[in-house]
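Not every chain is included here, but those present sit where they belong.
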Amino acid sequence: MSVTANTTLRFDEEQAMIMDVARNFCREKSPISAVRAQLDSPLGYDEALWREIVQLGWTGIALPEHVGGAGLGVSHAVAIAEAMGRAMLGTPFLSSTLAGQLVARATPGLRVDAFLADVAAGVPATVALQENPDWGSDACDCLFDDRGVLHGSKCFVPDALAAGWFVVVTRHRGAPALALVRAEQLPEGAIRPHTLVDETRRAATVDFTGVQLEPEAIIAGDQVTVALCDHYLLGALLVAADACGSAGACLDTTVEYLKTRKQFGKLIGSYQALKHPCVDILTGLDAARSFVYHAASLVGDGSLDRDAEIACRMAKAQATDALCQAGDRAVQFHGGMGFTYECDAQLYIRRAQWSQQQFGDALHHRKRLAVLLLDQ
Amino acid sequence: MSATDQELKEFRGQVSAWLSDNKPADPGFLLPQSFMEVGTEQQLDFLREWQYQVWNAGYLGLAWPREYGGGGVEPVYQNIVDQEMRRHGVPICFNVIGLGWAGPLINDIGTEEEKARYLKGILTGEDIWCQGFSEPDHGSDLGSAQTRAVRDGDDYVINGTKIWTTLGNYAKYMILLARTNPDAGRKYDGLSFFLSPMHVPGIEARPIRKLTGEYGFTETFFTDARIPADCLMGEEGQGWKIAMQTLQYERGAEAGAAGGLAFERIVIDDMIAQLRDMTRDGEPLLSEPVVRDQLVRLIMEEKAIALGDKRAAIAPLNTDYPFSLQLSNKLRFSEYARRMRQTAVDLQGAAGSLYVGDEQARQGGFWQRAYFNSFSATIGGGTSQVQANIIAEHVLGLPK
């Protein structure tokens, strides 16, 4: 069996429509001036805009119909993520979608419909997963005691200040479990915001110590383990889609500058030293987008299979490497202008650093791909 | 009336069975990896025999008219044959300029007489064709061709030099681009297109030794070579238009090509397979993490190319940079191929210093030769550097 055998690309009218709508909506609602206006805000997004997004049904697009979702699956969220990335639109869409997927996939029955209904209805939710910067670590010291009281902190919790719900990754009888925590349950000062390199994003350290879990808020069982594995992959995929969008916007910004700026009497875009690296970025981005759409074709509502895992990992490795290259070159090719905060190149190089470090960097994914592809 | 799925499935089964039964045994010498690499009579005889067999079994030129040796059926049948040939890993059908350039052109715009005269010999492999477009001084710039064709009575008299003539020393015919009017306003308007015989006085095809040490191309010298005036295809001055028309046949049997494999596709699986029994520091090479990382990068590149080919056909997935995938295809593929082959040599350890002809060389030196030959694609048909300009200017809209 060839290591490159599966080249599935499924794409239907509905997806084309959502892609088109999302692209236009984000372009209109999130010009760069609007992005910059949010850089210093605590939540990092415009709540009115978020309500519009909820109205469009995007928060429930991948969730089942009985909780108010559209039941269209993650593949449709991918198109939205790419559009948001292209517009550099910071919202809790990624974190909410991933939280919804994790819980929906981890739940054998319908025990947590309240949570899912909230997410579908636009209450921001987030997954509190990491306890250290190592994506390959399985450390989990955020545990609950016999009385159902949580002890411990999580860091890098995305959109924590905005979140109405936290899905806390914990352990129960030695196996992975999830605890659903409402924002109201957190003690005063539990959320300490991070200062992120990407100022369009928000994350925080959250201390869950003292939170009393309701018994039905604890989700345990084999399916949690599977859902958690899928969470890492879906997270990688959505960040990859977002990164593809950002890389495209970054390339456009650079190309636009190269078409208008003159040096030594020539448009600088006519110099091969600048135009050929732009072609490299374009082809890197083309590869990333192909992986993203391929992965979107393979991820369904069930647990992800080997080919889907390969696709998600390739998408993440390629997309964030492409964005890092695009961001780095955007700064360089804007010359002195690129060295200023005023130039949009800084938004992209910062987004690139953030994207690379979500759900494992390219090296992390290639290491796992090697096992999947070479050890047969 | 289109073939049903069932009919096609049965046909595929027949083809597959025939290929299983008839796939030639390893001849004991390295076969060319493409039609541009036929360097010995031994290789030529082998490939000619194979092409004849394929045609004789009814698996070549399936969409060409029956009266000229074709199959007279829909192109989809030929596609199935080609897919199965690829899957079975059989040798190439070497007469590529005939099958994929001259033949389709004659089918499309040739006279009845031309069809009757040329088409069957192309399919059987009896009449080898070559191409005379490139010239030594003009590299990627075909429109500047300087080879002269001067009408003299019932002949054209040809003078000039063509280069990179694949199979030039074996060919009976050449599709020739020559200048009939040096004073035309646009340089393209002075060019004409000929179906020229090769075996006439004044034509000398001198083999070019490639950096691999092997042959496969010639430099073709025309010195007052007289060819009959009816070798002119179309009218004088239509040469550029006709030459451009030949490019469309690259799109396969639907577009008119006869079919058959033009080159041996070397894929990453082939490379990984050859690495599987190698060691590094006494451990399996494939357990070395840095090598694994390198291989994953290459696998991703190859997979991205395959996915890109599919994605190129889905318009809504190409709204950002329309035609990016199409225009960059040659660059991406040829550069990937070069790096992949180079890596395959690099990873062989001391065996990487051996070459074709050494009994201890891995796969007879296949990868060493493949690496060197890969430059034909990064240089020929517009160098990678020129390709990058084209993409920058036509896809990204950067200034010239």
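For clarity, chains are labelled A and B in written order, and residue numbers in each chain start from 1.
Everything that follows uses one rule, which is that a contact is a pair of C-beta atoms (placed from the backbone, for glycine too) under 8 Å apart; a residue touches a chain by one contact, two chains touch by 3 or more.
As the structure is a computational prediction, the values presented were derived from the model and not from experiment.
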item: Copies present in the complete complex, per labelled chain; value: A x2, B x2
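Keep this in mind: only the chains that are shown with their structure count from here on.
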item: Residues on chain B engaged by chain A in the complex (per definition of touch); value: 267-269, 272, 286, 289, 292-293, 295-297, 299-304, 306-308, 310-311, 314, 316-317, 319-321, 324-325, 328, 331-332, 385, 388-389, 391-393, 395-400
item: Chain B-facing residues of chain A, complex; value: 2-4, 7, 9, 11, 15-16, 19-20, 23, 248, 251, 255, 258-259, 267, 269-270, 272, 275-276, 278-279, 282-283, 286-287, 289-291, 293-294, 314, 317-318, 363, 366-367, 369-370, 373-375
